[in-house]
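Take a look at chain A:
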Amino acid sequence: MNLFKKYITVLLVGVLLLTITGCQSETKPNEDTSANAQDNSNEDTSDATNTSSDTTDEQDSNDNSESSITIKDCVGRVVVLDKEAERIVDLTTMDGVRTLIQLGAQDRVVGFNESSHTVFNGKGKAKKNYIIVSQVAPELKDLPVVGNIKEPNIEMIISLNPDIILIDSMAKNSAEAIQNQTNIPVVCVGTFGSFEYDMLDMLGTIVGEKERAQELIDFTKTKLQNITDITNNIPQEEKKRLYYWTHPMKGHAPKTNANYEAFVLAGANNVAVEADVIPKGVYEITKEQIIAWDPEYIFIHSPFKDDFDGWMSADLAKEDEVIQGTQAVIQDKVYPIKGELGGWDMSTQAAEVFYLAKILYPDKFEDLNVEKEGNEILKKYYNLDGLFTDMSHQIQLYEWE
Partner candidate 1 sequence: MIESNISKPINHEISNKKLLVEYKKGNAKKVFLIFVLIAAIILFSLFAVTIGPLDISITDAYHVIIHKIFPRWISAPTEQILRTVWFVRVPRLLTGLIVGFSLAIAGSVMQPVLRNPMASPYTLGITSGAGFGAALAIILGKSIGNGPYFIVANAFFFSMLTSLVLILLSKRKGSSPQTMILMGIALTHLFNAGTQFMQYFADSWSTAEVVFWMVGSLSKGTWGTLKFIFPVVLVCIPFLIIKSWDLNSIGAGDDAAKSLGVNVESTRMILMIVATIVTSITICFTGTIGFVGLVAPHITRMLIGGDNRFVVPLSGLVGALLLAASDVVAMNILSPVVIPIGVMTSFMGVPLFIYLIVKMRRSLS
Partner candidate 2 sequence: MTLQVENLKFGYTNHTILKNIDLNIKSGEHVSVIGPNGAGKSTLIKCMDGLLKPQKGQVKIDGKSIGRLKRDQIAKKIGYVPQSSSSLFMLKVFDMVLLGRRPHSTWNSSEEDQKKVLKALSQLNIEHLAMKNYNELSGGQQQKVIIARAIAQETEVLLLDEATSNLDMRHQLEVMDIVRRLVDTIGVAAIMIVHDLNIAARYSDKIIMMKDGEIVAAGTPHEVLTEKNISSVYGVEISINHIHNRPYVVPLKAIYV
């Protein structure tokens, strides 16, 4: 019975993700990022706002100094900080620390989640898994570990004396509890497969790197426009239909996820989106469903270079006897993709828009050099050369001659 409860909880969390949307900064409302906005932001999750309003009001009246910063976090909670955050404890599974690295503010992180520790220290599966941030900021591996969201080490957190604590948006129900226990403002962050420029902006505001955030946002939007200018003109009925195979375990039921915005920008129709189902997170389907969908492309979440612990690669998927009759397999259009592995990452997602566009519409993007563009995008975010080339090799993305 316990398991059922567990699963239902997971399901409910999945549904909750749906309702969670924008992250907004309120310091400079007129400078709002509207240009290419995906319109996924302004829907307030009002309950979250209400529950947090009491505490924030109090803080408001207490320290209403000039330097105070008011932000709206990714679940719509209003949080007031009396100053820029110098010391940050990150309880998220990667989303917080990754974004801070992108903002060049990794030195502000004074403690992080156990799973981040595993990733940066290359333990367990993380050892074989390719995650960019552990290469970009290897120095973080010695950071103190403050537990996880289920069991945060409150004493440790307090002793680190942070200005702010980051937690996953999924765990927003724990926000008030942690805030009350520590008397330190808690901010919810997290993306769910779409380009959450607001999150970047919000964290930029918190650490005083608003310009850097804006630079990344503008850069990404401009970059992506190169693709969307073309893909937006593809008529709906001519858009390629693809199936996104997440968490592909050998012998397990196929799973999928309708959330990867890169597919939309690259001008594809994700069959999972067409299906318009209730759960918006990962869900299980049957192999027969793949036959019924008959996608033109299959993109398989294939994170590991080697055959690893029962994970399935694109090559193995092609051999699956059940799906032999699908267009994708017949035309040999089964490709690996990074997708949500290691968490949604705006930088790799932007790079993958290029990767996808060239695979899906080789005629339209004949001259597109995916490797060059990918490297450029990742360099912008992480300030290291050749990251995309490296990632392609590591997780065996498709490579052009």
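On how the list was made: all candidates are chains of the complex that A comes from, given by their letters.
Keep in mind that, in the parts below, a contact is a pair of C-beta atoms (placed from the backbone, for glycine too) under 8 Å apart; a residue touches a chain by one contact, two chains touch by 3 or more; residues count from 1.
Being a predicted model, the structure only gives us computed values, none of them experimental.
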item: Candidate from 1 or 2 that touches chain A, complex-wide; value: 1
item: Of all residues in chain A, those that touch candidate 1 in their complex; value: 1, 3-4, 6-8, 10, 93, 114-115, 118-119, 124-126, 148, 151, 247, 249-253, 272, 275, 277-279, 282-289, 291-293, 309-310, 321-322, 324-325, 341
